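Of the protein chains in this complex, all but one are displayed in their positions.
Chain IDs A and B follow the sequence of writing; residue 1 opens each chain.
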Amino acid sequence: MQNEWPLWEVFIRGQHGMSHRHVGSLHAPNAEMAVKNARDVYTRRNEGVSIWVVEAKHITATAPGDKGPLFEPSESKVYRHPTFYDIPDEVGHM
Amino acid sequence: MANVDQQALFQFLLRMGDNTLVLGHRVSEWCGHAPVLEEDIALANTALDLIGQTQFWLGLAGEVEGKGQDADALAFRRDVWDFRNFLICEMPNGDFGQTLMRQFLFDAWASVTLAHLQKSSDERVAGIAAKASKEVAYHLERSSDTIVGLGDGTAESHDRMQAALEYLWPYVGEMFASDDVDANMVAAGIATDPAGLRGEFDAIITRVLTQATLNIPQSTFAHKGGRDGSIHTEHLGHLLTSMQWLQRVYPDASW
Partner (left out) sequence: MYAQMVKSAGTGVKSREEMTDQERDFQDKIDADIKIEPRDWMPDDYRATLIRQMGQHAHSEIVGQLPEGNWITRAPTLERKAILLAKVQDEAGHGLYLYSAAETLGVTRDELTEMLLDGRMKYSSIFNYPTLNWADIGAVGWLVDGAAIMNQVPLQRTSYGPYSRAMIRICKEESFHQRQGYDAIRKMAEGTVAQKKMAQDALNRLWYPSLMMFGPSDKDSVHSAQSMAWKIKINTNDELRQKFVDQTVPQIKFLGLDLPDDAIVWNEETSQHDYTDPDWNEFFDVIKGNGPCNVDRLAARNKAWDDGAWVREGLMVHAQKKAAAKLAAE
C-alpha cells in the first residue's frame, strides 16, 4: 500500500498551565485532519485543552548510542541541585 | 408560557429529537465498518453526540406532552406515522460518501437552526440548543473537510460525491418547508421560521461544495412528508424494526 496516510505524533495539553505531552500517534492525510483525528481519538474523555500534531518523519531524536556522552556528564554536577547545600535550620526556609 | 400551544411545541420538539434519533442511529451503523480507524472513531463521536441530543429533545418533548412518556418511550414505542424527522435522516447510509454528504447537509441545517434556537423564548429550548450547537459546529467542520477532500480528491471520489449529492438533493427542501407548527413556534418566539434560514444554509453549502468542485443540482423539487409524518420512506420502518425490537418483544422488561 503506497498511499498509506502518513503517521503523526500527537501532543496534548491536559489542563491549562501544563505543557503539551506526547500521548500517542495516528494517521491522517494532512495536518488539519491530523488535528481533528487527534481530537476524536485522544480527547474522548475530556483529556485536553490544546492539541499539537507533528508528522513523525519530522522529529529529530538523539541516538540511543549517544546516551553516555549526552547525558552522563551532567550526573556529576551535583552542585546544581539545591539539596547539595546544607543550610542551618535557624536560617529558615530558603 | 401559558399562551404557547403545547401540542405545537410537542410536535416541534419531536421534530428536533426524531432528526437526531434517526440520524444518530444511521451513523451508529458504521461502527466497526468505516474505511479507516480514525474515521470509525470520529463517526462514533458524531453518533454519540446525536444520541445525547436526542435524550434532551425527546426528554423535553415527553415533559411538554405531559403523559408520562420519557425519551425512551418516545423513541422505542412509536410507529412510523408518529415520527417527525426529515426524510433525509432516514435515508440509508449507502457508501461512505453518501453518509458524509447526508451528514454535511444535516450539519449545515443544524448549525444554522441551532444558532437561532439559542435565542429561543423558551429557556429549555435555548439551553439544549446552546449545548448542541457546540457539538454541531465541530460536526460541520469535520464533514465539510471530508466533503472537500473527497470531492476534490480522485476522479472516483469526485464522482461518488457528486452522485451522493444528486441522490440526496431532493431531500434538502423539506428542511426549509414551513407549516402551522412552525408558524406557532414563530408566534411564541420559540423558533425561527425554517423558510427564512435557507439563505444562511445555501451560503454554507455553496462555499463548501464549490471548494469540493461539486455541482449543486438546479432542481428545486423537494420530497416531503417526514416532518409531519404524513409519508415517510420505506427505510424508516426497517430502521425502527431493529431499533425497537427488544422493547416491543419484551414490553414489561426494564433494561
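Assume a residue touches a chain if its C-beta (ideal position, glycine included) is under 8 Å from a C-beta of that chain, and two chains touch if they have at least 3 such contacts.
Just so you know, these numbers come straight off a predicted model, no measurement behind them.
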Touching the hidden chain, out of B:Ile41, B:Val80 or B:Ala126, is B:Ile41
Which parts of chain A face the unshown chain closely enough to count as touching?
1, 3-5, 7, 23-27, 29-30, 33, 41, 44-45, 61, 63-64
Footprint of the hidden chain on chain B, which residues?
21, 25, 28-29, 31-41, 44-45, 47-48, 51-52, 54-55, 58, 71-72, 75-76, 95-97, 146, 148-150, 152-154, 156-158, 160, 242-243, 245-247, 250, 252-255
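Note that only the chains that are shown with their structure count from here on.
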Between chain B and chain A, distance of the C-alpha-averaged centres to the nearest whole Å
40
Okay, in this complex, where on chain A does chain B touch?
5, 26-29, 32-33, 36-37, 39-41, 44
Mind pulling up the chain B residues that touch chain A in the complex?
36-38, 41-42, 45, 138, 141-142, 145, 149
